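Coming up: chain A.
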Amino acid sequence: MNFGWLLPILILVPGLLGVACLFLRSARAVLRLCAIGTLGVAAIAGAVTLHVFRFVPLFAGRSWFMLDALSAYHLAVMMMVFSISALYGVIYFRDEVARGTFTDKQARRYGGLWFGSLAAMVLVLVSNNLGIMWVGIEATTLLTAFLICIHPTAAALEAMWKYLLMCSVGVAVAFMGTLLIAASAQQTSLHGSDALLWTALRDAVHQLDPALLKAGFIFLVIGYGTKAGLAPMHNWLPDAHSQAPSPVSAVFSGFLLNAALYCILRFLPLVEAATGNTGWGRGILIALGLLSIVLAAMFILFQRDIKRLLAYSSVEHVGLIALGVGLGGFGAVAALFHMLSHSLAKTVSFASAGMLGQSYGTHDLRHFQGIVRRVPVWGTSLVIGLLVLIGIAPFSIFLSEFFILKAALSQRAYWTACLLLVGLCVVFISVLRSAIAMAWESDTGVQASHRFKLSHGLLVFIPLAVLLVLGVWMPESFVQILIRASELLGGTP
Partner candidate 1 sequence: MTLLQDTLLVALILTSFGMLVSGRLGAYIRMGALQGVMIGLLPLVVGRATPTLHVVFVAAAMIGLKGLVFPYLLFRALRESDTKREMNPFVGHVPSVFFGILALLGSFWMDARLGFPIHSSAALVIPVAFTTIMIGLFLIVTRRTALSQVIGFLVLENGIYAFGLAIVYEVPILLELGVLMDVFVAVFVMGIAIYHINREFDHIDIDRLNTLRG
Partner candidate 2 sequence: MNTFFVSLLPVLLGLVLAPLLLGVIHRTKAVFAGRHGSPLLQAYSDLAKLLRKGAVYSRTTTWVFRAAPVIGLASVVSVMVLLPITGNSAPLSFVGDLIVFIYVLGLMRFFTVVAALDTGSSFEGMGASREVHFSALAEPAIVVGLVALASATGFLSLSGIFSAMSPTTWVVAGPALALVLAALFIVFLAENSRIPIDDPNTHLELTMIHEVMILDYSGPDLALVLYAAALKLWVLGALIVNVALSPLGLNGIRGVGLFVAGMLVLAVIVGCVESMMARSSFLKVPRLLVTAIALSGIAFMLIVRFTA
């Protein structure tokens, strides 16, 4: 039985839910719909994903839609991020609704955009047509732009404008790249609508014009790389992440970046195959990945704003993923594993940071004192989240970083390994310093302001527990999924 028809459904359902949000009366209802709707979509996505993992890729709509292991894996990660963030949104906005700073009108807009961007990201993942994929990415940019300034403060507007313009220009550059890729297929038997089908390109990869393909890939890397937050095109990222409401920041860092990176990953096997697997395209990813890690490390050192710190950490981790993919082989497996770990940890961290921000009235690290005692659930989860993000064992990021390092050294890429380690150490040192400064405080006698709520605890600690388990035990089937997904990136793991 072919479940391919579920793919368009997967796009349509959130789209319709988004429209539905516009007609809801109260903010609370919108938030609840966001949570329930997202979970519903996640359920469908889960079913589809499982199907792909267990059987074969799904196709639909004259092969314009496709879900293979790589995109299914991304879809699974994305739905986790969205589910956590949506549930968290209910908690996060509760206070604001009560205070009236989150009006019904804003909520409707929020709900609509939330599902809109969900739909757009699903579109990115399930489209086999590279042009449609581009459309999806551009759509996410435009839809999420307003999510940044749900509260139109000066800083939020500034961040949104930067995000909007940089990503638009970036995505325009990516469009140019897509066109070049299409042009490279001109001399082949592919014609018309087939010229941009990923599967078709993959099958005809040796007939493609390598020069155009290479040029196209560069444009794509820069274009989508802007959206993915790779240095030196990352400048919008700390601004946008720090100004957006936390559920949105969580989605931004947790998956928006990966969606853009996913687009680059789609093109990588094409360009690699066309250039005879000489590592031409991988070299670009390695270079940008390393640059991102090092640059992010330098900036993390000085961050006084928790959300900016987390944003730079995202730059670093996207760089790590790019580096892992660039290294290929087992590095790609590690990169995909890293993506999952990072998305979960970052979502939890942003969620906790947001609640702490509400509780302390600021995002300035220097005012966060004794968070573990004063705000037990969110404080603890933020500290653990930060520790996870800097690669403390036995959490999974330690493993994935180790695997990436192994990939680098197995390929005798000693300088890469060296830079990687230096970057990671700098991040470790600076984030740990902040984390310790936040976690505890000298005895001031201030009492805990938040009571422990089981639902809150479950929301943040389940993902962290998953990361812990994955850090000491990677189920065989999970490894197989990672390997299957990474096989689509070319090379043999």
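Everything below uses one rule, namely that contacts are C-beta pairs under 8 Å (C-beta built on N, C-alpha and C of every residue); 3 or more make two chains touch, one makes a residue touch a chain; residues count from 1.
A quick word on the picks: all candidates are chains of the complex that A comes from, given by their letters.
Just so it is clear, the model here is predicted, and its values are computed rather than measured.
**Q** Contact as defined above, complex as supplied: which of the candidates 1 or 2 touches chain A?
**A** Selected candidate, touching chain A: 1.
**Q** Write out the stretch or stretches of chain A touching candidate 1 in their complex.
**A** 129, 131-132, 134-135, 138-139, 141-142, 145-146, 149, 152-155, 157-162, 164-165, 168-169, 172, 175-176, 179-180, 182-183, 186-187, 191-193, 195-196, 209, 211-212, 238-239, 242-243, 299, 302-303, 308
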